[in-house]
Structure formats: C-alpha cells, structure tokens
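Removed from the display is one protein chain of the complex; every other protein chain stays in position.
Labels for the chains are A and B, by order of writing; each one numbers its residues from 1.
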Amino acid sequence: MSKRLLKFVVNGRQAEVAVEPHHTLASVLRNELNLTGTKVGCDMGTCGCCTVHIDGKAKLSCLTLALECQGAQVRTIEGLNEYEMHPLQRAFAECGGSQCGYCTPGFIMKSCELLEQNPDPSRQEIKEALAGNLCRCTGFMKIYDAVEQAAGELRKKNTQQPAPAKV
Amino acid sequence: MAKIHAGDCDFLSGGTDLLPNYKCGLNAHGHVISLQHIAELKQIGRDSKGAFTIGAGVTLAEIERNTEVPRGLADCAAHVASPLLRASGTLGGNLMLDNRCHFFNQSYFWRRSLGYCLKADGDRCHVVPQINEGGKSVLNNKVCVATHSSDLAPMLIALGAEATFVGPDGKRTIKLNDFYWGDGIARFDRKPGEILSHVTLPPWAFNVRSGWKKLAPRQSIDFSVVGVAAVLELDGDKVKTLRVALGAVDTTPVLFDFSQQEKRREPGHYLFVDAYKNMPEAVGKKLDDALIETIAKHVQTQAQPKLNVPMAPDYRKKMCGVLTRRLLTELRGGGK
Partner (left out) sequence: MPTISGSGETKNEHQLNKGVWTDNGPPAQAPFNVIGKRVPLKDAYRKVTGEGVYADDMKFPGMLHSRILRATQPHARILRIDTSKAEALPGVRAVVTGADAANRFGVLPVSQDELSMAREKVIYNGEPVAAVAADTEEIAEQAIWLIEVEYEPLEAFLKPRDSLKDVAPELQLHDKVEKKHPNTNIHKAVDQEFGDVEGSFKGAECIVNAEFKFDGISHGFTEPHAIVAHWDADDRLQLYTPQQVPHYTHRALAKVLELPMHRIQVIRTMVGGGFGGKSDPFQHEMIASLLSMRTRRPVKLTMDREETFLTGRGRHPTEGKLAMAFDAQGKLLALDSDIIIDGGAYGSFGVVSAYYNGVLSNGPYAIPAFRYHGKRVYSNRIPSGAMRGHGSVNPRYCTETLIDMAAVKLGLDPCDIRLRNFMPSNTLTPYHKFRITSNGIREGLAEAMRRSDWKSKWGKLPYGHGIGVGCAWYISGSALPIHWNKLPQSTVHLKIDMDGGVTVHSLAADIGQGSDTMLAQCVAEVIGCSLERVHVKSATTDTAPIDLGSYSSRVTFMAGNAARKAAEEIRAKLASAASKLTGQPAQYFDLVNEEVICRTKPDVRVTFMEALHEAQADVGALVASGSYQSPPLGTQFKGSNAGLSPSYSFSAFICELKVDPETGFVQPIKIWAAHDCGRALNPLSVEGQIEGSVHMGLGQALTEQLRYRGGQLLNGNFLDYKIPTPFDTPEIEVIIVESADPEGPFGAKECGEGALAPIIPAVGNAIYDAVGVRMFEVPMTPDRVLKAIEAKKRAEAKGE
C-alpha cells in the first residue's frame, strides 16, 4: 500500500509524515516522530498505556489510525512537559503514582483530560475516569493520591493567576 | 467510493472493534473507509419531524452523557467497555460489532495452531463441532455460533428502535430487531456499500421505564457475557408493555416481547431457540413477584449461551434469570 501524507499538529508543532494507511497513531508517534513516551501495552485498547489527546479528548492511540488524525491537534505525555512539568507529572512522581512507569503516561494523559473537564473530582470520579487504564504495580491508590494532589495544585494555580484570555 | 470497492471494504468508525480484529488478521478487507468526518452521522436529538434519532457516529460517551435518551440506554452505554473505549466507540460500531468467540478472537498464530474456524479461514466450528442433519450427527461446517456481544443492540431493540441505512440504492429503514440474522458470520442484513445512518426511537420509548443489567467478569473493560435490557410500562400496577432483550447469549440479541406486539423473525439457523415458545402472558396482569419470577424463569429457560466467551454457559444461563428478575423488580419500583 502506498504511503499518504499526514499533516497534523503534535504538541503544538506542525508535523508532516508519510504514513501507511494501516499504521496506528501510536506507531507513527513512536516510530516516525520518536515520541516514545506513549507506550503500547496490549495493542487492543484494554490497558490504556497508549492514551493521548486528540483534539482535547483522551483517546487510545493504538486503536486510532494515524490518517484519521489528518489536521488534528495531538498531545502526548511529552507535550505536558514544556517550560515546566505539568502538576500531574510532578504529583505522580511525588505520590508514588508511578513504579515501573510503563502505564504512567497513559494514566497521566487520561487524568489530565479529567482535570480539564472537572477541576475538583471526587475519588469516585477519579476512579471512574481511570477505569480503562490498568496498572500492575501500584494497586491504584497512589495514582488517586497523585490526581488529587495535582487537582489541588491546579486549582490553586488557577485562582492565583487567571488563565490568559484565549486568542 | 464504497461502490468502487464493493465487497472489499470495511467502514471504520471508532475503530475499537475493527482494529483489534484487523491486527489479528480477521477477515481484513483491502480497503477501509473512514466515516469519522461525516458530520451528519454525529447528530443526536429530535429531527425536524420531532423524532428522536441517534446518528451512527455518535460516541458511546455522548450517549452516556445525554440527558434526553431513555435512562436504560444511557445506563447501557455507560457500562460498555471502559471510558477510553467509549470515547472512541460509536453507536454504529457497537451495533455492527462482530460476533465474538474464543476460537475466533485470536491471533493468526493461535488460529493457525487450532486449524482455523468457520468464521475465519477455516471450514469447521469448534464450539459446536457436530450438528444434527436429517437425524444424523454430522460435522458442523455450516453454522457459526459466535456470540453477539453488543450491549446497545438489545437495549435499543427493547426500546423498539428502527435503523436507517443509506447506500448506493438510497435509504431504507427497518426495525433494529429485524436487522440481525442469527448467524455468527453473516450476522445482519446490511447490503453491500450500505452504512447505518442513524437509529430512531419511537415516541413511546420516552414514556416507559427502561433499564439495563450487565454481567461481566470485571466491572470495567470487559464485554458482557450476559446483558439484559428491559422496558416496562405499567397501568397502575398492571403490565401494559413489557419487553426484555438479552445480549451475549446467542448469535443475535434475543427479544422477548411479553406484550406480544412484535413477533420474532423466523429462526435463522439450526440452533436458534424460539423465544416465544410457551411465553407467559403478562399484559394486563399485576406485576407481582410471582409474575416477575415466571418471566425470569422463561427468559432463563430460553437462553442458550455457548462456551465461546468467558464464563461457563450454565452459569450465564442462570444469570439471565437472576438479572431479569432484578431488573424488573427495579423497574417496577420506578427504576434506579
């Protein structure tokens, strides 16, 4: 099959890649764009390791064909660490929410979507949001701690400095 | 475009069922046409004539969060797979979900080790290896019993939904219950090049109580191994409408219309059970515990789950009764 040109924005940066039509977003991010922070755990949508944001929504990149992202805005775990680490990233480290680390990018991306929609989630809401992500190390407790800590930090940050007006 | 590739194309919506199957080399087609960017498929709500429609491209997450749809439907959508899968998975994809079987949903390596199966690359069924033909037990090289695992299908069938398709020959609308064929391979009545445009809920679906119960090994991620959808309308304490539909126990959703309004299609194959045989009368009767128990028993007796998805068939059969009883009791009390 012949390659097609995929033009999209990844972590705020224009990307143009020639991709096979059957290649997934996960494989293009990892193999073509070297964004290896996105992990592939089960390759069938059941572990959540490969979660990225497509146009602001947390999606499984292993079940998304790359060409479906034509013109889309994609954000990966690397995109959360520009100029400073995202509070979720710091919180996952500080609270012990990451042990072997392989599921961590997926958990953080899904949690990030949650906090963007719901800045003050209850523990039950966190659980519900993360119910499609599997972690084999932590038993989830410290992941919930991390999301709660980050949520608190983000709320504090947002009250201190109101977000700049969208251009 | 579909015409050009007639016969050798698949339509891709959320991709949550198609892509895992493609990765296993399961009946992959040479061409995949994405429906992702068709805005018309993503509408949910009342159309100009006041009918409530849900576009095939509406995600399960959107149905789950929609406050207008019948509660049973929202609840049903909310329990499909996991939040991540519901963010991508669509109504259309869920209704077209390929039937599942542990001899089919396997890698190429695995299926090659087995010697393949009727549903992909092979010539025999390993779930029901022998069938009865003319009084003789013969090799089953005809009937695929892969389990229909969609959750929304039984729920929408219970709600009396109709499905509208568009294709090279124009538009057509059929009852969703008539869409499924009862064969694990042929599965449903979709013409080449046709796509599901939307489903339409009848007005009465908004005046009834509806509910959903799902049995799965885990509380997230998993497919149903039994799903029970029910729709109930009471006149005082008497039954006016009562429809129960089972998912994940047969090759199609199985509708029990205790209101006797809707007759089931003719059985599609040898193993099909007639859901209406010996059906207890319910309309006009008081929905007391005894009637609920009778109905639950009937559903349980009729259900014929196969050993091709997780959890043992006899257990799943029993659970059809338990879940039906619980759901009807809940609905009688007004639902959740």
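Just so we're on the same page, a contact is a pair of C-beta atoms (placed from the backbone, for glycine too) under 8 Å apart; a residue touches a chain by one contact, two chains touch by 3 or more.
Bear in mind the structure is a predicted one, so any value in this text is a computation, not a measurement.
Taking the complete complex into account, the chain left out of view touches A, B.
Annotation: of A:L35, A:A66, A:L115 or A:A151, A:L35 touches the absent chain (contact as defined above). Looking at chain B, the residues touching the absent chain are 82, 102-103, 107-110, 112-114, 215, 217-223, 310-312, 315, 318-319, 322. Against the chain not displayed here, chain A makes contact via residues 30, 34-44, 46-47, 49, 76-78, 80-81, 85, 88-90, 92-96, 98-105, 108, 127, 130-142.
Note that in this section only the chains that are shown with their structure count from here on.
Between chain A and chain B the centroid-to-centroid distance comes to 32 Å (mean Cα coordinates, whole Å). Residues 21-22, 24, 43-46, 48, 51, 57-60, 62-65, 67-68, 110, 128-134 of chain A touch chain B in their complex. Listed in rising order, the residues of chain B touching chain A in the complex are 12, 14-16, 19-20, 22-23, 32, 34, 36, 81-85, 87-88, 219-221.
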